[in-house]
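One chain of protein is taken out of this complex; the other chains stay put.
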Amino acid sequence: MSDAASTATPAGGTPKVMKIEEAVIRIAGNSQDGIQAIGGFLARLAGRSEQEVMTFMTIPSTISGGPSIFQVRIGSGEVLSAGDEADMLLCFYQHSYEGHISSLKVGGVVLYDADHVTPNPEWQELYRHVGVHISGLTVEAVGGTGRDKGKNIFALGLLAKIFDLNVPRLTKLIEERFGGKDPSIVQNALTCFNAGYNHSLENLLKTYQFAASEKKDRHQVVMNGNEALAYGLITAGVRFGAGYPITPWSDIMEILRRELPKYGGSFIQCEDEIASISMALGASYGGRVAVTGSSGPGISLKTEALGWGVMAEVPLVIVDVQRGGPSTGMPTNVEQSDLNIACFGGHGDSPRVVLAPSSVEDAFYTAIEAVNIARKYSTPVIILTDQAIATRIEAFEEPDFQKICQDISPDFTPVSDFKPYDLSVNDGITRHIAPGTRVASGRYPIVTGLEHDELGHPTGSPKLHTQMTAKRRNKLRQLASDFPKVKTYGPDEGQILLVGWGSSQGPIREAVDRARALGEAVSGLHIKYLNPLPNGLEEIFRGFHHIFVVELNDEGLYGFGQLATLLRARHCDPRIRGINKSDGLTWKVKEILDRARALASQKD
Amino acid sequence: MSDAASTATPAGGTPKVMKIEEAVIRIAGNSQDGIQAIGGFLARLAGRSEQEVMTFMTIPSTISGGPSIFQVRIGSGEVLSAGDEADMLLCFYQHSYEGHISSLKVGGVVLYDADHVTPNPEWQELYRHVGVHISGLTVEAVGGTGRDKGKNIFALGLLAKIFDLNVPRLTKLIEERFGGKDPSIVQNALTCFNAGYNHSLENLLKTYQFAASEKKDRHQVVMNGNEALAYGLITAGVRFGAGYPITPWSDIMEILRRELPKYGGSFIQCEDEIASISMALGASYGGRVAVTGSSGPGISLKTEALGWGVMAEVPLVIVDVQRGGPSTGMPTNVEQSDLNIACFGGHGDSPRVVLAPSSVEDAFYTAIEAVNIARKYSTPVIILTDQAIATRIEAFEEPDFQKICQDISPDFTPVSDFKPYDLSVNDGITRHIAPGTRVASGRYPIVTGLEHDELGHPTGSPKLHTQMTAKRRNKLRQLASDFPKVKTYGPDEGQILLVGWGSSQGPIREAVDRARALGEAVSGLHIKYLNPLPNGLEEIFRGFHHIFVVELNDEGLYGFGQLATLLRARHCDPRIRGINKSDGLTWKVKEILDRARALASQKD
Amino acid sequence: MSDIAIPFAPLPRTGAIATPAAPLPVIPDTERKGLTKKEIAADHPTWCPGCGDFSVLALYFKLIEKRKMVHEKITTVAGIGCSSRFPYFVQAHGVHFIHGRALPFASGISLSRPDLHVFVFGGDGDAFSIGGNHFNHTARKNIKLTYCVMDNWVYGLTKKQTSPTSPLGFKSKTDQWGAIDYPINPMKQAIAAGATFVARTTHTNPNHVLAMMEAAMDHDGFGFIECLSECVEFYEGAFDASNPRKGGVFNTVPADHDVTDEHAAYKLADQPFPGLFGIFYKKSKPTKNAKELEINRAAQDKVKGQPDWEILKKTFDRMK
Partner (left out) sequence: MSDIAIPFAPLPRTGAIATPAAPLPVIPDTERKGLTKKEIAADHPTWCPGCGDFSVLALYFKLIEKRKMVHEKITTVAGIGCSSRFPYFVQAHGVHFIHGRALPFASGISLSRPDLHVFVFGGDGDAFSIGGNHFNHTARKNIKLTYCVMDNWVYGLTKKQTSPTSPLGFKSKTDQWGAIDYPINPMKQAIAAGATFVARTTHTNPNHVLAMMEAAMDHDGFGFIECLSECVEFYEGAFDASNPRKGGVFNTVPADHDVTDEHAAYKLADQPFPGLFGIFYKKSKPTKNAKELEINRAAQDKVKGQPDWEILKKTFDRMK
């Protein structure tokens, strides 16, 4: 807790309250104990209290559950990452205690279940230990059914006390969460909560209180990145989707399957990923941009049909929730190793658009943007999100739905004559008419994956293949010129420029802030549009001595990652180097800075 | 005909023989007329006469056949391409005459079927016209069945006379070709041939004679690139393959299906491309490197399973006979647009090996090399050939089979203990034992697509994912250091370096020769190993002012092609620029030179 | 990070199409007179002279004329193959998709555009080799569309490889000694998969083909027709035994056959070639289209009258 950790108070004396800017709390136990729930409550509470919040969790690899953590960072100021080190570690078992103590800041607080954890004397020197018989007290509280179900809520009560959290709001959240089912459940939950809250922590001498965060003009909503993306698509006007389950993409399809019917749409679970993208393309052809998506292996399977979308120039949104690869890889870990397939997947020259959201909120708006680009440029658009954004919870300002909700239903106004692949149209962009649109001339278009003439009929003409290939490429060049100007985070001149994309925006910005605080001339550059790349990057590069591309993927055959490859190829600037890792985990701010400093001190 | 064309001889006088170095003959008609056959005979004859030969043909897009050409270039010296301009045009119809006259060298000879073609007075000024009633005379010759079947053989006779070809050899070839079936067929063929040969061409005043080519120490064989590749695989010891038909890959699978049984192997036609690569991987796991392959869309479908091969580190050979893309694209045209998918196809970081043959002969040896690399580095290897190599016919020295034939049958010697993904082995390369191999320790390996430990069991360990990712990448770095040193074609210093890969080697070399002949400092660099790239290219680049990468693919979003992208990314040398086209046709030497000169005169 | 703007404003709805000169009047269906063959025929087919596919095309034209289809609503979808070139020859909205995936594509249209009836044409390889799984799942889900497989027992476009319907012994480029894999039985596969309309016909009997097309089109659900269509180039004479004009016999499904009896239908499919022609199986069962619609109705009842943005807002309120 920025500053709390420093001031170690002497034993004895009365509890005193201390103001803090932010806190990183790591909850370690087993997934079955509902530790995610504790984190969820804290996050939502922070949202309602207009604080910033970010969470991070690990998912056990076995279905039956197992050791798992949930880390939540709550701040009155801007929260950019889930935090490198925890201020407090709440642990339910010996394995949680031993496995995660190292993630605790020296001087930090260990809150442990005294029924399951025996503290280690050495560690007691380094960290402030607080033991509570969480299991036992929970069983007592709910009336000795013998099962300690609810100990997570009990622990939530403890945290509420320690961090002086808003109890009415928490109570409300608990009621909302457990409401509906039989009332006894809500009752038990509240009992556990109060038991925890009222449990006296005589041996803990301090209560922390978050400094008030500046008032937000709109309410905050709290959700994870998959939810944000799914609702963004609905807001954009998407009403049809098709997919096949795969982690971590599945919840997007599950949300759309549940929600779309309210809007007169539907989402179909298909027999495989190939059928899903084909079905989505069919619906797009039907007149309204549709969505499909997947993760890992499922994305590879979609590349053939994606190529048809590029050739036929049919709009489509494809969501890729990246996970650890290659092959089945590491399904519940994060990685940014699908940039290559997103930009180049599929045979032949098949230019498509690739965008990457940087946060949960950005996932929401990126979805809308993707839909609009797909329609405007009549092209498939890939949204390259990842497991970290998918699973982490953030609070962000509630969107102004009345303002941004889109109607993109098809238009069947008859046309006099029509050529979808018209080479003469001045914007050079293909437009399709949906079936059901009458063409007065009686000449109807065919939409096809063969090289074609302007009406969509097959051609073997070298001239047409040359022209159509250029047409498909040039519209993306035009898109690039429509992109908003890229700006650096921090001054546009300095020693080191940290270039990143996707979910690493937060850690990179935090790294920049930290370095700046220490007087180091470090700035950040976040690239959201990955294919085509925005123009004018060379000017930005000119302002720095070192350009490091920070990516969660392998350094590759030649020593740099996937975005670095694109940038080096385009700009031929040897100062562009890679900071990469493939350990399946998000960046720690410290890792980035250490690597950057080391690399900068090396000769290129 | 290098020199013939220049010396226009006066009308009248007696025929005289003239020595020529080489000739480019274009035969234009309908595919049904068996014009491919004429070309085939000429090519095989050239082969037997130890001449160099290269052919080029177009395939009608409709199944029912239609206008088609076959061009053959025969030379006593080295023949590098099928030739830009023809010395002689043999045309059967008005459309063939009008459609192809422009491909004829000014002063060249038009040999036309006077029954179907009426010469154009203007053109008669520019080209020497020779009309023969080919159809009529054929019908007469075979005894007026009314059908002009055999007119192609009649025309062959004419050419035999004009070019003073070796008649006994030709006769033998005709007998071999039409033998087996009922004798009357051979009879008719020979009748047609002789009729053509003995038809007096009083109005053609010259007979051409090829200068003797220097004696080759081995016999020459004549075949197309698909045949060479298929037999190369058999020579390498491959005994199992699986595939699904697609043009132009199909004949490779058809040849293997027919030939492998003789060697105790088999090739299976599967229900689709995914099943084929899966089946091939199964056979590879069974202990002996197997092959699969496809073209265009089929390659996209294989990327998921390919990724498994990379992750599990199972050797496999994947043949990609490139055609015009994207999507169904232009199935019977050539393109080099699959380099991206070959290097990057599939999700996650999945390093694999990519090689491209440069000619029919090279296709044979590249197949062997691919198999050996796949086994030595336990990795999937992609052979990136293309429609041009697949369909063109070349003559090359018969391989010394006794010397190069390989036995790669599996070895089941029991082992004491075994870890396929052993991180400690000094060469850092994974080895597999085939099922059937006893492990004395009783601990057996699992081969898997999940990230794994050394025995192949799943892991969630960040450390192992980092180590295994490095292991999969580093073995390819090691492979790169084993590559033979790359050499330039022509001096290693100069103005322009023309970099190319695959089937454009011939035209590029010819472009270099031509430019050099004119005193221009142009050299060539052929890159056979595309992933990983060979080391030390920067030294070669240093010797030139301009580095132009000549590719049959699109200039892309940023103005350069797919190999250029790889080279620019690795070497960050802005002088690397692209010379690209996507018209579905092979390079004309003139195109390359014109484009190179123009680009060189531009500022970078 | 709430400084997010959306650089790409939504296109106006009309932006989806090339700006038409002056918007044209919509012709009420009642005022339509059926289309003439001339109006509905596009490119001259690139098929080999004599290819069976010509008759299937001709009968599709007849169907369009006879049933007075509304021109702009005709939607023809195909995969890849000789037969799959079909849409190019029909002067109407059409799609030439990828090999083996025409059904899911067409399902996407069918499920999102209840106002259209989609026709899908393709070959035996497209349908039963690479496309086999989509065939089964489209059938079991009973998605409303008409699927006519032009079965020539061979891969035509790729020039004579064995197809899943090639009989044992058929000499192809991939089975030089004759096919050895047991062929599939399209009728049995369709019935076992749960198809609700299963019929068999042959290109040499125009009236029968037309009758089957009409019946399939009128069926509310997945309508599957196997139409024998000879490949004169690579499998000449394959179907002579079913062609009276070639000394063959054209036997129709017995009049007393109960088309709703799954087992009887399955048994009919046992007969050796030329087998029987007609409707083997027909059952009315709610379509997936209808079931999805029901789900929508139920869901929309709960939010009656609210504009989309309001529904979204309420949803987000629950995430505060």
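A few remarks follow.
When the chains are written out, they are named A, B and C in that same order, and each has its own residue count from 1.
Just so we're on the same page, a contact is a pair of C-beta atoms (placed from the backbone, for glycine too) under 8 Å apart; a residue touches a chain by one contact, two chains touch by 3 or more.
Computed from a predicted structure; not experimentally measured.
Put simply, the hidden chain is in touch with A, B, C once you look at the whole complex. Set against the missing chain, the residues B:Val222, B:Val317 or B:Met330 yield one that touches it, B:Val222.
Contact with the undisplayed chain is limited, among C:Arg32, C:Lys68, C:Lys246 or C:Lys267, to C:Lys267.
Touch with the chain omitted from the figure is made, among A:Thr247, A:Gln478 or A:Gln495, by A:Thr247. Residue in contact with the omitted chain (choice from B:Glu21, B:Glu98, B:Asp422 or B:Asp492): B:Asp422. From the options B:Gly282, B:Pro491, B:Gly559 or B:Pro574, the residue with contact to the unseen chain in the full assembly is B:Gly282. Although one chain is not drawn, its touching partners on chain B can still be listed: residues 44, 47-48, 78, 176, 219-223, 227, 231, 234-237, 239-240, 242, 259, 261-266, 268, 270-272, 274-276, 278-288, 290, 304-305, 308, 358-359, 361-362, 365, 368-369, 371-373, 375-376, 396-399, 401-402, 404-416, 418-419, 422, 425, 431-440, 442-450, 457-458, 482-484. Of the residues in chain C, those that touch the hidden partner chain are 129-133, 136-137, 140-142, 164, 177, 180-185, 188-189, 191-194, 263, 266-267, 285, 288, 291-292, 295, 298. For chain A, the residues touching the chain absent from view are 61-64, 244-247, 250, 253-254, 257-258, 269, 271-273, 297, 327-328.
Note that only the chains that are shown with their structure count from here on.
In terms of their C-alpha centroids, the spacing between chain B and chain C amounts to 39 Å.
Mean C-alpha position of chain A lies 46 Å from that of chain B. The set of chain B residues that touch two or more partner chains comprises 61, 297, 327-328. Residue positions of chain C touching 2 or more other chains, listed in rising order: 96, 98.
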